[in-house]
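The complex appears here without one of its protein chains, the remainder shown in place.
Presenting subunit A:
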Amino acid sequence: MAHPANQRKKPDCGRWESGGREWALPGKRVWPLHLVTPVWNRGTRGTRGLSRAVAPEGSQKKGRSLLQFLADRFYDVQALREYLLRKQVLKVHQKNRPFTYIRERFGPHAAGAYFILKQGGAVKFQGKEWIRSDARGHFSLDFLKFQAVPVEAVDASGCAINYQGLDSVLALKELQSLWLQRCPHVDDWCLGRLHPLANSLQELSLAGCPRISERGLASLHHLQNLRRLDISDLPAVSNPGLTRILVEEMLPSCQVLGADWAQGLPSGPEEQSRDTASPLPA
């Protein structure tokens, strides 16, 4: 969209183009004002706060004076944006804080369950039904009475759980099933942390996590009791078919769901006949 001021005069100083719309102020530097959240935050509740694009309001002259005002205070706008970015990061940290009081009072299983429920997930204690928080984030605290009952399954799909928050999950020593579908902050570092659950974990789902790559999947070899692993729809994995073959070799007694082994291969009769010898899961 060409701003009328663009046609008037070319700025003689250096232009800075990094996407977004630009307004050429006569004789001045060009500041694109394209306030967007960083890529990895798009998975959570949409872009917020930073994604308003500054548009000229009212008449041209009024719009230009607002832009002039902001352009003159470039470093302040920059500081404000850095501040907003930091606030978003701190928000995720706050969500992943440890609940030490509950842990000391009610035990690690209750603390882990509380953590998951607070994030918006669901837990299943051994012998009980699934406990979920409702649409408003409320949940009953009855589970605090189950002192020694271990947590069997955790459904943390879509939750903002990150490396710090995994502390609470790793304390659940008898966890059998862990679902981390579409978690935007679960990355390779988190997968490297899952080895304490090796004795009990039988089912792991990582479908749709945007930050997991094949490098993190390589650290899953500790989980030798794993029987079901879901690695479908991982956008950061460079070669899904080959990754699946290598993961199947790494975990021979595990059923790996997700990427079709032919995915990513060039189609052609020679290639396909060569690759029919992929090992079957035991």
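Here is the rule we go by: a contact is a pair of C-beta atoms (placed from the backbone, for glycine too) under 8 Å apart; a residue touches a chain by one contact, two chains touch by 3 or more; residues count from 1.
Please note the rule applied: contacts and distances are computed from a predicted model.
When the listed names "Two-component response regulator", "BHLH domain-containing protein", "FAD-dependent oxidoreductase domain-containing protein 1" or "Eukaryotic translation initiation factor 3 subunit C" are checked against UniProt, the chain not shown comes out as "FAD-dependent oxidoreductase domain-containing protein 1". Checked against the full complex, the one of A:89, A:141 or A:257 touching the unshown chain is A:89. Annotation: of A:117, A:153 or A:191, A:191 touches the absent chain (contact as defined above). Of the candidate positions A:102, A:197 or A:217, contact with the hidden chain is made by A:217.
Residues 18, 25, 27-28, 34, 38-40, 65, 68-69, 72-76, 78-82, 85, 89, 163, 188-189, 191-193, 195, 213-219, 221-222, 238-239, 242-243, 245-247, 249-250, 274-275, 277-279 of subunit A touch the missing chain (whole complex, contact as defined above).
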